[in-house]
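In this view, the complex is presented without one of its protein chains, the others remaining in place.
A and B label the chains in the order they appear, each numbered from 1.
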Amino acid sequence: MVTKSLSTPTEGIAMILNVQGVTKRFGGLQALTNVTFDLPEGQILGLIGPNGAGKTTLFNVINGVYAPEAGQVIFRGRNMTGKKPYQLAKQGLARTHQVVRPLNELTVRENVIVGACFGRENHRLKQASKIAEEVLNFVGLGGKIDQLAGSLNITEKKRLEMARALAARPYLLLLDEVLAGLNPTEIEYMLNIIRQVRDGGITIIMIEHVMRAVMGVSDRIIVLDYGKQIAEGTPQEVSQDPRVIEAYLGDPKLAKKLMEE
Amino acid sequence: MKRLMNPGLWITLLIVVALGLWPTITRNAATRELVFTILLAIGFASSLNILLGYTGYVSFGHVVFYGLGGYIGMYLFKQYNSPLWIAVPAGGLAAGLLAFILGKSILHLRGGYFALVTIGVNEAMRAFINTLKPFGGPTGIELDFSVYKPYGGAANALWLVYYTAFGLALLFIIISFMIKTSKFGLGLLSIREDEDAAEVMGVIAPNLKTWAFVLSAILPGMLGVLFFFKNGNVEPGDAFRLGFSIENLVMIMLGGQGTVLGPVLGAIVYQRLRGLLLVSPLFKNIQLSVSGVLLLVIVLFIPVGAVGWLRNRFPRLRRVLP
Partner (left out) sequence: MQFGNLLTSIVDGLLIGAVYGLAAMGLTLIWGVMNVINLAHGPLIALGMFSIYLLFSNFGLNPYLALLIAAFLGLIFGILIYFIAIQRVLGASHLSTLLATYSVNMIIIGIGTAIFTTTFRNVDYSLGNITFGPLTVLGTRAVAALLTFLIAGSLYLFLYRTRLGKYVRAVANNRAAAELMGIPSTQILALSFGIGTMLAILAGGLISTMLPFTILSGGAYELKSFVIGVLGGLGNPLGSLVGGLVLGLLEGIVPVFMPNTWVPVIEFVIFILILIVRPTGLFGVKK
């Protein structure tokens, strides 16, 4: 199943996340089958695959929204399998949602304060407010700080998701299609943010359909198809893997796009 | 305590102080009774608002805390000749305890199911106390006139009850404000907006919800003691009247859920209106229907309530009116 083990190039380096044999079913649907990988600190891992491949489900298992039927999620050396999302958040895991979930009736600042207050560092309101300002300036929402989150446009809401996650000062950040629906300029802006976050020492897993972007920014890539890992490796290795091309052949346009990029 | 320097809080407190001192100035028992009813509503609605307005959970049977507190207090008065200053906190404690147990068991239910189960809890409690011999079963507990003696007679006791309710209403408005502007309150608001997203950000929703429930139950429990002490007797039908809960929900809707000032304004307007309708020969008989039409109009056309409407209309007011 697994083409290349991630353990070879990363021996001796601290692992922030170990996903071991994770399996998840919904009724008769096998959403994830025996997903296994290790993630070294400080890397960006790209998670790609056709729609319905189980990428978001994998995020949901990692951050505790779903408990897996089998397998383990070990975060920073602790077994967090079946723990609640807030327990993982307190341990230093943050995520964004594919479909943005702003707290509409709260201001942009308050949204981000929630991240800072209840995340890993457990700040008081006053400190959290300062962090919120910093983070909002960092993602380019400094001008909208006192607006209601519900009044933002979709691009801004994506940035808000990012800001909320960053305000928690996580060790590991899960990004679920933060680039989807953005125009090229906005994508470049967001990628720049992602790189800076990584350079700041935060490990990232990103689910992405914008191939050029994810190939450009990721250190390693895992490809999921029908809930199974069909390939992993560096972006170059993965893009030349026949199985990956085959998986995308169900969608010839996408396969072509992948080859060209 | 810098955050207490908020004009919205002071406006709210000023309104309640002015209202509460009115009978003191007139020394009129009828005025006192009227204002007592309003203060009761202010306290109950402000408490319920912590759960409903801040956390987004509809506790339809909230009157169960009021009734339980009332019964605990009356039992203490009757059996142990207990003084008011013990009975009132005891009522609050009992209500808080019940809320804690309930919070651990029913707050995982969302939306309509939670509302339904709170109705069930209230009805179960009413039916249970109806069978409970020490609490007098269906006839309830009746106090002897002599219980008012230690307070210098019934007239003085009624004033004492009045000022206690006044003080408690003020205290809980401050508490409600402090919750809203605290980290705890922000957690509650995030649960109201999107509970799952809040949990992903690290908000321990089960705990926060339980504490919000407990805090929203304590004052109703204490007010129950005060009301039934003044009343002289308590029966299951009066103590656990579902309509009482719903009236308070209406007040919160009227004034604006989730705001500190809203429930206070709502309580005053609702009680005044009800009083006016009750004495009007034209509306006396269909007072309930007129209130119903009014409620429907609010629900359909201004669901955010008066204060909410103001806040939406004039965004600058958001800072001023918490």
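Note that in this section contacts are C-beta pairs under 8 Å (C-beta built on N, C-alpha and C of every residue); 3 or more make two chains touch, one makes a residue touch a chain.
Just so you know, these numbers come straight off a predicted model, no measurement behind them.
Although one chain is omitted from the display, it touches the following shown chains in the full assembly: B. Touch with the chain omitted from the figure is made, among B:Ile15, B:Leu116, B:Met178 or B:Leu273, by B:Leu116. The chain omitted from view is touched by exactly one of B:Ser105, B:Thr139, B:Asn156 or B:Ser280, namely B:Ser105.
Contact with the omitted chain, checked across B:Leu52, B:Ala157, B:Leu186 or B:Met201, is made by B:Leu52.
Residues touching the missing chain, restricted to chain B, are 52, 56, 58, 60, 105-106, 109, 111-113, 115-117, 119-121, 123-124, 126-128, 130-131, 137-138, 246, 249-250, 253, 257, 285-293, 295-296, 299-300, 303 (touch as defined at the top).
Just so it is clear, only the chains that are shown with their structure count from here on.
The distance from the centre of chain A to the centre of chain B, with each centre set as the mean of the Cα atoms, comes to 44 Å. Within the complex formed with chain B, the chain A residues making contact are 63, 65, 84-86, 89-90, 94-95, 97, 101, 103-106, 110, 113-115, 117-120, 124-125, 128, 164, 168. Those residues of chain B that touch chain A in the shared complex are 182-183, 186-187, 189-190, 192-194, 196-205, 258.
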